[in-house]
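Below: one structure in structure tokens.
Showing just some of the chains, left in place.
Labels run A, B and C following the written order; every chain starts at residue 1.
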Amino acid sequence: MVRFMKRVSKKVGLSPGTLVHIGEKKTEQVRIRIIDFDDQHIEERDLGAIEECFPYKDTLGTSWINIDGLHEISVIEKIGQHFNLHPLVLEDILNTDQRPKMDDHEEYAFLTLKMLTYDDGDHQLKMENVSLILGSTFVITFQEVEGDIFASVRERLRKAKGRIRKGGTDYLAYALIDAIVDHYFVVLEKIGDEVETMEEELVTRPSPETLQLIHHLKRELIFLRKSVWPLREVIGAIERGELALIQEKTTIFFRDVYDHTIQVIDTVETLRDMVSGMLDIYLSSISNRMNEVMKVLTIIATIFIPLTFIAGIYGMNFKYMPELEWHWSYPLLWILMFAIFVVMLFYFRRKKWL
Amino acid sequence: MVRFMKRVSKKVGLSPGTLVHIGEKKTEQVRIRIIDFDDQHIEERDLGAIEECFPYKDTLGTSWINIDGLHEISVIEKIGQHFNLHPLVLEDILNTDQRPKMDDHEEYAFLTLKMLTYDDGDHQLKMENVSLILGSTFVITFQEVEGDIFASVRERLRKAKGRIRKGGTDYLAYALIDAIVDHYFVVLEKIGDEVETMEEELVTRPSPETLQLIHHLKRELIFLRKSVWPLREVIGAIERGELALIQEKTTIFFRDVYDHTIQVIDTVETLRDMVSGMLDIYLSSISNRMNEVMKVLTIIATIFIPLTFIAGIYGMNFKYMPELEWHWSYPLLWILMFAIFVVMLFYFRRKKWL
Amino acid sequence: MVRFMKRVSKKVGLSPGTLVHIGEKKTEQVRIRIIDFDDQHIEERDLGAIEECFPYKDTLGTSWINIDGLHEISVIEKIGQHFNLHPLVLEDILNTDQRPKMDDHEEYAFLTLKMLTYDDGDHQLKMENVSLILGSTFVITFQEVEGDIFASVRERLRKAKGRIRKGGTDYLAYALIDAIVDHYFVVLEKIGDEVETMEEELVTRPSPETLQLIHHLKRELIFLRKSVWPLREVIGAIERGELALIQEKTTIFFRDVYDHTIQVIDTVETLRDMVSGMLDIYLSSISNRMNEVMKVLTIIATIFIPLTFIAGIYGMNFKYMPELEWHWSYPLLWILMFAIFVVMLFYFRRKKWL
């Protein structure tokens, strides 16, 4: 089974809206955290049960409910009921193979994105699905594992940095999406570093391992591309103001995220071009080497095969071979051989093989 | 004749609307089944003759007529007359080489899709045409063989699971299309598994058979792609609400199918990229090996050809060869040969061939 | 001069509308046939002179004038005058290198299409230009040679099959265009058969001739593609109702032709992909074989070159070579050689060359 393709087949034949968790169970326990804030106050706590977050739906301030871990379907179901979410939305939250998309359900909007990390050790791209429900007074985020990607947003909330405490749910949503997209640059930089290292290796000491790595990287970039392209549409739609829940003054920030997305896509394409170019370099360097190996073989063989033949001639045991008796035969033969050798060298030099 | 291209030529020269079954006869007998249901009741039975289904056209409930087997043209003809279908629609139902498409005929809509299965045994994609007539009170489906793909829909109808019994003909149509598209994921997973297996083989023991399989898979993906792309337009048009027979509240479900279609297309493209990449890996690994083979040959030949030449020299039978008489000639020659051997090794090491 | 490019240069510098026949003269005599029909009657005859068809312009029924052979410019000129055709239209009729296109001149519409045939014998695509003038009471068709492609339409007219006698000029135009497009499937099937045969050959006995055929087919598909793509626009425009002369009820039939055109294009693209894939298969199979040839050479050479060297050593004629005198030298040497042979075999097996 190809990594990044998940067993969606277990859902086949089920009624739409039937909740099935698709993907691995990456965390032991579901962790629910809430941050409720407005301009003046901030309240942050871990919830024992999902029901505890329900009252926050109707508070005046902005409530951000973050859920880490998707394998307890009952949690998702209860949220769905209380916040009045469409069954298909719940299904999409649980499907970690979901393509990035944005659905506008008027009272709330549903967004799902890919969170990426790159593991330098085994040169592997890891993907995690992040879903986000944006309501007028609340934002709910769903992550597969407890990650630290939103830590900086939390920090800014606590310290009331920038406009984040005054910005409402749409600005909070922006801050969260921005955090995810910003993280793509970290991944791209890591891959960029690998490309750089590989390039040097290609020049100094190319090996089949380098080739393997090139092919591997090429593949990772295929996957990266697949997760990044749909983002363009999603954020582009928000930037064009297609989402009523996003206030106009926040749109400019989404335009910024959109620019970043375009830049991420550009960089992915550039990296793809570069890696393809490296494959060409590798192959043409192999061709070059083979050519050189062939030349050495040919030069040696072409010089010595005729000489060996001559030596063979005078190694024959015929009774009547006049040359064998002559006194100067042996030194003359050396001269002949040397002459052949010199002629050959000239020939190769004219052919530019030497 | 290329598989997947069917002998359409037998229709050439016929009047449009002339009914000819294009494709193989895949089933012995035509089977006609009807399910008539509404919120409260459900009636399911096998029909002996097509005429028995006519009364259901005007019942209040939703009637789903399913026909397995297309080779009895009279059956199709009678349906056409009773349900007032355009002759071109009947022609398209019978043409199993039909490209996926959707035609809106106001009173009814005509849809035709490809049903896919993948046979692990001979690594072959099988295709079957499924047509669907959507009226305001009835849905008629046409399959080439009696398949089990709609079994889950039937089950949900019987058990009144989800909204399927309350949803009307448009929701039923959605459920049927969804069942087909969901099945694509099963096919993609199987191909994904093959790709995975092939990749391992490519690393551990590449063989011309692997290459054959890569080429074969590449071809199957060409066909897969050809049947999946048109789906996008078809379902996209429904999702955008271009079909008056689809109620607005059902549109959201078609948006879900549309997302799945996009994901299927994405996955097909990714698999294509991966299989192309595997071809590159195979070819560059062959180049690598050839290079290595050449090196071994060259090293052996380059070392021994000159040495053999020297041995040849002293195998000559000239009468006057002073070296032959000297006492230390033989051991000195061994030393000379060893020196040549060492010099060669250094040369190859400097060239990084060893 | 590339086949399919015709000497258009002889027209350079002429006034637009100057009538010059571009293409070969493919038939000896110009043949003019007329079929005049309505719901009730049908009249069919061969005309001696073009002037005889003029009265039919204003009859109530539908008149179909068919002209086979384009080299008698005066015929075209007279038609142009009587039916009031634009000089550029006449120019296009005579230019058999014309790209498929449709021009709406309000009182009449001008269509030009490519008629294709495939010659299995020399694997060559043959192209013929077919032009069609659609008026409200007449249809005029121009063919390069007397072909049998419209025979089925004539037959249906005579037998009053389907709606063809009641359909007016637009339905007649549809029937003629449909006949042309349907014929494409015949060509595609023939090419499909060739592809199939070639594939088998590629597996069982690949030869440079197969390669030649692949390249040839690839080229024929380039030409096929070039003539088929513009068709899409032409028929698409009619289907969208851009031509006032086509009644709305006929539009649905053009939608059917449009679907066929798309399918033709799809199939051409698929065949192109397949032929490209076959080229890859051929080239990688050559690489495979070369690799294998190299291995055999290397194994033989690597085993025997050192052994021959050893034999050479003991073929030397030095006076003082102690081994030569020993009693067990010869059998020991055989043992040594056998040991080298075995070591080599192990080495090759470890390298997976055997």
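Observations on the structure shown:
Just so it is clear, contacts are C-beta pairs under 8 Å (C-beta built on N, C-alpha and C of every residue); 3 or more make two chains touch, one makes a residue touch a chain.
Quick caveat, the model's predicted, so the values are computed rather than measured.
The complex is a homo-oligomer: 3 chains are shown here, and the full assembly described by the structure file contains 5 identical copies.
The rule is simple: only the chains that are shown with their structure count from here on.
With centres defined by CA atoms alone, the chain at the far end from chain C is A.
Between chain A and chain B, two chains of identical sequence, the interface residue sets overlap only in part, with shared numbers making up under half of the total. Between the two copies, chain B and chain C, the Cα superposition rotates by 70°, quoted to the nearest 5. With centres set at the average Cα position, the gap from chain A to chain C is 42 Å. Averaging Cα coordinates per chain places chain A and chain B 26 Å apart. Among the residues of chain A, those touching two or more other chains are numbered 315.
Here chain A touches chain B in the complex through residues 1-2, 4-5, 7-9, 11-18, 86, 88, 97, 99, 101, 103, 205, 208, 211, 215, 218-219, 222-223, 226, 279, 282-283, 286-287, 289-290, 293-294, 296-297, 300-301, 304-305, 307-308, 311-312, 314-317, 321, 323-330, 333, going by the rule given at the top. Residues 151-152, 155-156, 161-162, 164, 174-175, 178-179, 182-183, 185-186, 188-189, 192-193, 195-196, 252-253, 255-256, 259, 262-263, 266-267, 270-271, 273-274, 277, 280-281, 284-285, 287-288, 290-291, 294-295, 297-298, 301-302, 305-306, 308-309, 312-313, 315-321, 351, 353 of chain C touch chain B in their complex.
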